[in-house]
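Reading through the structure tokens given below for one structure.
Other chains of the complex are left out, but the ones given are in their true place.
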């Protein structure tokens, strides 16, 4: 079928390519004229036969909002717009309403797959009305991986991005669990070959997974990760997962721990821990260093004299 | 090679069977005479040629301790004992010392694989001296899954059980992350087909894994898990992981959250939350129910009269 693709970066460009390889007619627009098939959105819309299908693959937030608004001006009743970016599910509902007022259908698609998607296909989580989803099925079939999985019509508008958001929330928690386990293995001197230990887990264990495979690859490249900083960005979706959980009164302790660990990783110095240090200073008087001395590991060694006095006690 | 196997339950029995299928000569002992090859440990020891190899597969704690002590009396210098149960890594070090005093080697093996191990092989994490491990390699080769992974000599005595403990700690965190994601998906009415959503994630996503496969299977058997209680036991290994982390000053927030969620799942009623309720009672006076009324969702609907008064405010 024919489809317009707006945004031909690494994601949209590869998706357009995968669609073409599957025999679809893709008209692409990008602000970079070198990769764009058309000069602007109005030319894109003119080039498509009605009812048109347009897939928007631009960053979430203002760029998506502005693109959808412009499409709302240019498209006709019966056309369908897909938002394949990382939009918030509540934004989907606003966008769907605005477009519905003009007779235009809206479908939200959570897309997973990254740089491997061109070859292996993209996992798709779709939200929207059945009619619009049905119309787009040839496109989804071409984009998704082979086999029976990798695609779901998860529910009404917003469900696609909600499902993708939860997928990413789970991903945060799983990555954190592996990372904590790695830190603990590194902290002991019992286990002398940590990379081999992780590698051995790839077969026959409960935790075998694609993320474990990636972890093993990372340790093959840098056995103790000494070349990396402990700094982890967070995409909006981890934050949205926690905020959605709070809205629904769902406790999410492990996923939230993963998000907070990322927040902390980006702080030069923890403000909260400054305050804890300040409070310890206050109630220990100014004898803080001797308090530390008392509690420090190894400070307990008696030596010849078994009875050093206690210098401070909270 | 020849090996003695002590404890022929589901684990030890299947392992003995897998060893025999691989051509090894297994002499098994179990307290149940119907499955035992010998009448007791002394007969087992007599039946084995020196240097002997004996694999102990009995519950951690006192049973393992007592078995190892009895073997210490019966075995000869040069023999090797394997503890394949779920022992604590600090116990391994004590057991190794006691046996070393008699010239007997000790190897600890963390075994993963459960009921699938007989057919697919057991993932093995091994701790001990190189000589003893080398002597046992034919046995490890027969027990481990096919392929290059599924076995690691992780380090000195204790390293095998330490690695297995951390594996299980990671498993706790990963299971918790999936479980939290499932709860959040169930809590929204946007996503109308939750089982299909998880099923779709099996291909092309970041979180594809064996645990996801199991989760999909569980939802195929009971789409909303309505037949299950939210009650999760914990094996010692989750607790030991957290305690080892505290000993090493390693923060483990996601794995600990998983452990605590299991603790809480087994409480009829949370004592801590009784105290929170008691405190709220105290500072809200006895007007608690109207406080709730104020904050409850939906209590804010104005109706005809837009100005209901505030009844209480903390």
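Which chain is which? They are A and B, in the order written, and residues in each are numbered from 1.
Keep in mind that, in the parts below, contacts are C-beta pairs under 8 Å (C-beta built on N, C-alpha and C of every residue); 3 or more make two chains touch, one makes a residue touch a chain.
Quantities reported herein were computed from a predicted structural model and do not represent experimental measurements.
A single sequence accounts for all chains of the complex, and while 2 copies are shown, the assembly in the file contains 4.
Here is the rule we use: only the chains that are shown with their structure count from here on.
Superposing the C-alpha atoms of subunit A onto those of subunit B requires a rotation of 180 degrees, given to the nearest 5. Centre-to-centre separation of subunit A and subunit B, using mean CA positions: 29 Å. On the side of subunit A, the complex with subunit B involves touching residues 89, 112-113, 117, 120-125, 127, 144-145, 147-156, 158-159, 162-163, 166-174, 176-178, 180-181, 183-185, 187-188, 190-193, 196-197, 199-212, 241, 244-245, 248-255, 257-258, 260-261.
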